[in-house]
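Missing here is one protein chain; the remaining ones are kept as they sit in the complex.
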Amino acid sequence: MKRVLALVLALCLALSLAACGGGNSTSQPAAGGSGSQGGGEGYTEDITLKVANYAILESGYTEFWEGVKAGFEEKYPNITIEWVTAPYGEITNQVINMAGGGDMVDVIFSELIWIPTFVEAGLAAPAEEMLDEDFLADFYPNVLEAHQVDGLTYGVPLYASSCVLYYNKDIFEAAGLDPNAPPTTYEEMLAMAEQIDGMTTADGNKIYSFGVPTASVAVSGSFLNSVVYNFGGSVLAEDGTLAIDDGFTEAFEMIKLLDDKEYMPQNAKAKDLRNLFALGQLAMYYDQSWGFNGVSSINPDASSFTASAMPLKGGDGNGAGTLQSHCFVMVNNGDAQAWAAKEFVQYVITPEVLNDYMNNITPAYPVKNDMADCLPAMLEASADATTQAIPVPLVPALNDFNLELCTLAQAVTVSDKDVNTAIADFETAANAILAG
Amino acid sequence: MKRRQTLSSILKYFVLAVILLFLLFPLYWVLITSFKTNMEAYAFPPSFIPKSPTVESYINLFTVNNVFFVYYKNNFIVSGISAALTVLVALLSGYALSRFHFRWNGWIVAAFLSAQMFPMISRLISLYGLMRGMHLINTHPGLILALTAAMLPFSIMLMSSFFDSVPVAVEESARIDGAGRFGVLFRIVVPLVKPGILAVGIYSFLLAWDDYLHAATLIQTDGLRTLSIGIALRYLGELSYDWSLINTISIVGTIPMLLLFFFFQKYMVKGLVAGAVKG
Partner (left out) sequence: MSKASVPARRLKAATGDKLFSLGLLLPAILLTFVFILVPVIDSIIKSFTEYKIKNVISGQPGTWNNFENYIKLFQNDKLMPAIITTFIFVFAVVIAQFLIGFILAVILDSKIRGSRFLRSIMMMPWVVPTMISGMVWLWIYQPQYGLLRYLVQVVTGGSVLDFAILNNPNTALLGIGIAALWKQVPLTTLLLLAGLQSVPNDMLEAATVDGASTLRRFVSIVIPYMMSVIKVTVSMSIIENFKQFPLFWTMTGGGPDGSTTTLAILSYREAFVSNNLGSGAAVTTVWMLLMILVVFVYNKIFRAEPMD
C-alpha cells in the first residue's frame, strides 16, 4: 500500500513538474499531421490513457497487465496508463456510467460479445479510423470480420479462441481409452462418456464425462451457440433475426441427452467446470482456450494431464464453433488521446508482448500473421479451431439473447422440459428481445 | 401428568436444538472450512473437523490478497461516518417529531415510512445521474450521504420513540431554569436517550456495513470500494473459486460485527425492542 502511495505521489510530482516545464506545449503533434492514421509522428505532451480492464483484478492476470503498463510507459514516457477496474460482470455498466458522467475511457479490454453494447452506446470507434492500416491488414480476415458491425471493425482482438474441447488424459487412460485419440464427433464422445461414466476419483468423488456451461451468465450463451454451430445449425441470421433450424434442435437434444445420462454437471458456470476439471472430476469439457488459466490456478499441475482437441462434429455439421476473443474496444477522445490509444493497442498486440502470455498464462490462438508462432503447444492439436470458427452476428441485445439461450438449456436439463416445447418458449422470448 | 411434562420438556429441548443448529452450524461450517486446505475442502464426504488444520488461507489473505483490507478499511470509514451522521440527523428529527405536534408531522412521517419501502434498485438508475450532477459520484462523501438517507427513515422513527419515553416535565423544569432550546435538547434530553443513540448508531452501522448496491453503483475506483462489492468482484471472479479463501473472508468480514454485537448487545437489543414495540 505504502509503495503504491509513494508511486502515486511521485507520479503527481512528476506530472506537475512536467506541466510547469512544458508550459508551451499544446496539443500539437511534434511532427505535424493531425490524424491518428499514418503513424510515425507522436505527441510529446503528457497524456493519461484510461484503460478499462476487469482482468487486472483477477489474480491470474494481474502480473501480466502490470508488466504491460510498465513496459509501455517506459517506451512512451509521456503516456501514463490509468486502469479503470470493475468486476467482469460490471465493467460494461461501469464504462457506460462513467461516459454518462463525461468521464470517457480510451480503451476497453473487452469480450467479443460485449462489442454490440459499446457500439449501441455510441462509444466504440471503428478500428479503421483509429489504427494504422498496415497493422490492421496483418490480422486474419475471418477473425477481424467477427468483430465487425455494418462492415466496420469495432474490436481489435489480442488473440482468439473457439469453444475447444479440453480433456483429461489421465482419466482417458484409466478408462482404457487412448489418451492421444480424443473424440471427433458427438457419437464418439458419447461412447467414451459411457466408458468413463461410473468412475470415481481416488477420494471417491464422481467423475463427470462431459461438460458445457449452462448457468445464467451471458458467456454461457456463447458456448451453447457453439454447440449449435457444431451441429451445422444456425441461431441468428446476418440481419439479427432469429434463424433456428434442425441443427439447433439437434444441439439441444444432445444437451438434454447428456443431462439425462447424468454425464454433465448441471447448471454449471464455466468456472465450475474449470474447478471440476482441475480436480480430476471432469473428463472432457468445452471452454475458451484461456479458461485453462482458471484450471491451473486451482491445480498448478493441471498441464500434465490436460490436452486440447477440436470441437466435436454433430449431425451434418463440420464441428465449427463460435469465434470468441479478448479484444480492445477503442473510444475516440480527440487526437492526442486517440494517438495514445493507437500506440497502446499496437504495442500490446505484438509477439513481443503476447508470446509469453499466450504460451504460459492463458493459452490462446493467434489472430495475426506476425504472431503465427505464438500458438502454445497445448493448443497445437486444435490449431484449426479458430480458422473454421463462425462469427456470431453482433446484434445489440446479444447479452440478453445469450441469457435466453441459457434459460433454454436449463429448461431441457434441470427443468426436464420437452425440447420442442422449450424451443417454442425460447422463440417467443428471443423474438421479443431481438425486437428490443 | 408428570410424564406428559417430561415429554413436552424433551420436545421443547429437541426443537430448541434443531433451531439453534440451523442458526449456528453454518457459521461453524464456514469457520472450519477456512482452516482446511482447498484440497480437503473439496473432499467428499466432507470432514467435520479439519484433518490437518492450516492457517494458510489466513496468511494468504494477509499477505497476498491484502487488497481485501483496503475494502475493509473503506467499509469501516464509510459505515462509521454514515452511522454517526445518521445518529445526528435522527436525533434532531426524532426530537422534533416527538415533541412538537404540528399538522405537517403526519405527512413527514408518511413520507419517511414510504421512503423506507422503496427498493434501492428503483432509485439506482436515477441516483447515478443525480450524484454525478452534484459531483459526488465515485466519492466516499457521496456514498455516505446516500447511505445515510437510506437509513434515516427507520432511525428517525426509532429515535423518536426514545424521546417519547422522556417526560416533558424534565424539559420544562430546565426551561424555567433559563436554558435555551438547544441547551435543553443537548444538555438535558440527549443524555437521557443515550441507549437510543447507541441503538440507532449500531443499527445503522450494521446496515451500512451490509450495503452492496449503493457501493456497486456509486463507486468505480477499486481503492474506494467497500467490503461486499469488493469481495464480489475480486474473489467471486470469472476465472475460478478459491473456497478456503472465500470462507476465510467470510469469517474475517463478520468478526467485527460479532464483536460489536456482543459488546453492545444490551443497548441494541433494548433499543430495537423498545422502538419496535412502540412503533
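Note that the chains take the letters A and B in the order they are written out, and that residue 1 is the start of every chain.
The working rule: a residue touches a chain if its C-beta (ideal position, glycine included) is under 8 Å from a C-beta of that chain, and two chains touch if they have at least 3 such contacts.
These figures come from a predicted structure and were not determined experimentally.
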| item | value |
| --- | --- |
| Hidden partner chain, touching residue among A:80, A:153 or A:410 | A:410 |
| Among B:35, B:68 or B:209, residue touching the chain not depicted | B:209 |
| Residue among A:57, A:108, A:123 or A:405 that touches the chain left out of view | A:123 |
| Footprint left on subunit A by the chain that the document does not show | 93, 96-97, 99-100, 117, 120-123, 205-206, 215-218, 262, 265-267, 272, 276, 281, 397, 399-400, 403, 406-407, 410-411, 414-415, 428-429, 432-433, 436 |
| Hidden partner interface residues of subunit B, rising order | 12, 15-16, 19-20, 22-24, 26-27, 29-30, 33, 41-46, 89-90, 92-93, 95-97, 99-100, 102, 108, 111-112, 114-127, 129-130, 145-146, 148-150, 152-153, 156, 181, 206, 209-210, 212-213, 227-228, 231-232, 236, 243, 246-247, 249-250, 253-254, 257-258, 260-262, 265, 269, 272-273, 276-277, 279 |
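Going forward, only the chains that are shown with their structure count from here on.
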| item | value |
| --- | --- |
| Subunit A to subunit B touching residues, read off their complex | 1, 54, 57-60, 84-90, 94, 97-98, 100-101, 203-205, 270-272, 274-275, 278-279, 291, 293-295, 297-298 |
| Subunit A partner contacts - residues on subunit B that touch it in the complex | 38, 42-45, 64-66, 70, 128-129, 132, 137, 216-217, 220-222, 232-234, 237-242 |
